[in-house]
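Heads up, one of the protein chains got dropped from this complex, but the rest are sitting where they should.
Chain nomenclature is as follows: A, B and C, assigned in order of appearance, with residue numbering initiated at 1 for each chain independently.
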Amino acid sequence: MAIATVSTGETVVIQTDDAFGSQVHSEADLPSTVNKWPYVNPQTGPTLIEGARAGDTLRVEILSIEPARDYVVSAFIPGLGGLVPSDNTPMLSKDLDEKVFIYRLDEDGVHFSENIVLPYAPFLGTIATAPELEAVSTISPGDFGGNMDVPDIGPGALIRLPISVDGAFFFIGDAHAAQGDGELCGAACEMPARVRLRFELEPGQAIPLPEIETEQEVMVVGSARPLEDAVRRASSYLVELMVARYGFDSATAYQLLTHAGRLRVGNIVNPRYSVAARIAKAFLPPRRAGVARLGEVTSG
Amino acid sequence: MAIATVSTGETVVIQTDDAFGSQVHSEADLPSTVNKWPYVNPQTGPTLIEGARAGDTLRVEILSIEPARDYVVSAFIPGLGGLVPSDNTPMLSKDLDEKVFIYRLDEDGVHFSENIVLPYAPFLGTIATAPELEAVSTISPGDFGGNMDVPDIGPGALIRLPISVDGAFFFIGDAHAAQGDGELCGAACEMPARVRLRFELEPGQAIPLPEIETEQEVMVVGSARPLEDAVRRASSYLVELMVARYGFDSATAYQLLTHAGRLRVGNIVNPRYSVAARIAKAFLPPRRAGVARLGEVTSG
Amino acid sequence: MAIATVSTGETVVIQTDDAFGSQVHSEADLPSTVNKWPYVNPQTGPTLIEGARAGDTLRVEILSIEPARDYVVSAFIPGLGGLVPSDNTPMLSKDLDEKVFIYRLDEDGVHFSENIVLPYAPFLGTIATAPELEAVSTISPGDFGGNMDVPDIGPGALIRLPISVDGAFFFIGDAHAAQGDGELCGAACEMPARVRLRFELEPGQAIPLPEIETEQEVMVVGSARPLEDAVRRASSYLVELMVARYGFDSATAYQLLTHAGRLRVGNIVNPRYSVAARIAKAFLPPRRAGVARLGEVTSG
Partner (left out) sequence: MAIATVSTGETVVIQTDDAFGSQVHSEADLPSTVNKWPYVNPQTGPTLIEGARAGDTLRVEILSIEPARDYVVSAFIPGLGGLVPSDNTPMLSKDLDEKVFIYRLDEDGVHFSENIVLPYAPFLGTIATAPELEAVSTISPGDFGGNMDVPDIGPGALIRLPISVDGAFFFIGDAHAAQGDGELCGAACEMPARVRLRFELEPGQAIPLPEIETEQEVMVVGSARPLEDAVRRASSYLVELMVARYGFDSATAYQLLTHAGRLRVGNIVNPRYSVAARIAKAFLPPRRAGVARLGEVTSG
């Protein structure tokens, strides 16, 4: 039931739809009407990764994300959002009215208003492998990745995902042209996109949570509620990672994150909130032998 | 009962003790022994601000923060920390062992280890006016400021604090030479310091929560538990502020924060967690007449 | 792929395994060894309910729950429990040691110790229909029911479950001989059981969350994290239910729950916590015509 099979080392282009399934084109297209909830946030996949085995780690280099349209869409959607009553945090008082926002997108960025242009800073809101046990809605993030909405998952980043099922069953979607921390109202600058990727495998390297590596930083994404538990999940595993790969003892790693770690709140609107705990590579010693870093792996 | 009175416009130097009351000098000085809990995090103040009236806003420019010692102190303290059982989140399993960390501080920064030097990035963990009603422990942040542990409260920043009592009863302390987001273990690079400040008043400008303004950003600090409520408090008031001072309507401000807002987690270890919601000034129109900006006020 | 088809009105006996798949018989059988996580909490089903259509409500009368063994099993399991570090709330400090507890069960109850016998108060930890969209682990509760661990789901209770898929695809398991509120360590008095049930349908009566009705009370189960959101979900929908079925206006229902509502914490250990919000029938007026109550429906 995969839509394609990809070899490691190949450069691949994947087209993604927007989170509304391209059903919202104007302010008149209310998501609660044009979408059939909860069948939203369509993904492209699953893609089989040749040679991937359960227990391996999938490395995904994001080479580029180009918009497939000249506008982006956002919306206030009933039951969704961090600053309004929502399905998980219901209130007896009324929600905000549903409302669609259409913004022009061009080489200057997202034209938020006559005076405000937001830089084009694209990333994949959703990137995942198949989880081991459950079939999870594309709205939800989890240990397999999913709808994390972490803005660091953009061009130039290397994403590591756990592989729980032979073939990996990789999928992506939910590209955003721009997003603030937390994705407060629940819908960022949503767009369909053309995404160039390259895959590698780290055989026999099981990881528990998604990792992100950029030129500057190493990150772990933890998803949980309440938000402090997302911080705990990401940070605790980042401590473990620093011990396993960089030779720290646990107390020293906890100290270093206390003094130099960073946290980025991906979303506070999805069924689990996502936080990226991160440390600058400048503070990390060379990685231990046998564990590949960004750019080190070459395909076979 | 104030220790001093200060006029607006004057440049003032305030000496602050470290969070351990300068009782920890070596790894043998365990905080649970040398400190008498909960009498920790000593503050310098209260300082009366001449002319300050309840309902005004206090503007504090932080001009410089210099260390008063050539080392900083951190520690694992029983019952404290975001990644261990704590007083607020107790567990039946054992905590980590208590442990003190002493790091040399010089012009290069904090000498975390032989190979790792952390840049000197000082700020005030605690800055406050007197709350209206309660007498609050210096360990706790609140709407009056307090132990927020937000790293943006450093040199070059302008802090706005609500004034709830005539005279303001300003106090500061808990200077940190460096701190990661969340202050994970509960003790940053703690140091005594010499802090240069300048005060101004915004008469009749009541604000509900502390604000931070830097050259680049406008921020609001919300303190609450769970952590998502700190995000909600900071972000909701930032929306209100954008409406009141920059002429946005509420829906547009909510949209702009969704696409371009940032969040910084100050602490996840204090009685209330603190989050700074922020927006780049580049995305804000000129401020409305009658409301002073950074650098605009001159003392009388 | 259902294991059986059942007609409404029939009395049915279903055998359920215990949460450990009957692999734990002595203190030497550590769950982390004898079970293959996360493949635990096996369920019996799915059972097709004849005539059930998506959008109907399934009524399940629990007639009896009998133990299929003369002992029950509990355990401290790494990563599980409300008072220890867990997968969702990880800590850097050590968890409690894994440990199995076997208690004799006879007509007097659960022989907890020489001096303490706990009354036999059986219920189904897990009861569910198939969710619409996801395939959810049997460890998790949700709007479809699932692993709620609410002790009121015992003999004499009428459970209402949303039907999201034609046929309902009903399943049960995880019988407990006794359980405290919150199921603190994550494993109650676990036993295999013989469960007698009778099903009815309420055609065209869609409900959003599971309901429980006993001789004394009407309840709604909300599952969410943090725990206050489980309270909000259960209570908000109970207000709606009181409006729709008993003729209250929303403000009066909110008042009545404020003064006379009760809350029971089912679990604080599963991927979502579960709370049953409840109101005594003594405070409710007769139900509105056309909406069936306990015992009113007779099968066709």
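Operating definition for what follows: contacts are C-beta pairs under 8 Å (C-beta built on N, C-alpha and C of every residue); 3 or more make two chains touch, one makes a residue touch a chain.
Being a predicted model, the structure only gives us computed values, none of them experimental.
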Sole contact to the chain not displayed, among C:138, C:179 or C:274: C:179
Options B:22, B:89 or B:214, residue touching the unrepresented chain: B:89
Touch with the omitted chain, as defined above, among C:36, C:104, C:262 or C:288: C:262
Interface with the undisplayed chain - residues on subunit C: 74, 76, 82-83, 96, 99, 101, 110, 112-113, 115-116, 118, 178-189, 225-228, 231-232, 235-236, 239, 251-252, 254-265, 268, 273, 283, 285
Contacts of subunit B with the absent chain, listed as residue ranges: 38-39, 88-92, 132-137, 224-226, 229, 232-233, 236-237, 239, 250, 254
In subunit A, positions touching the absent partner: 83-85, 89-96, 226
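Note that only the chains that are shown with their structure count from here on.
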Whole-Å separation of chain centres (CA-atom averages), subunit B against subunit C: 46
Intercentroid distance (Cα basis), subunit C paired with subunit A, Å: 34
Subunit C: positions in contact with at least two other chains: 89-92, 226
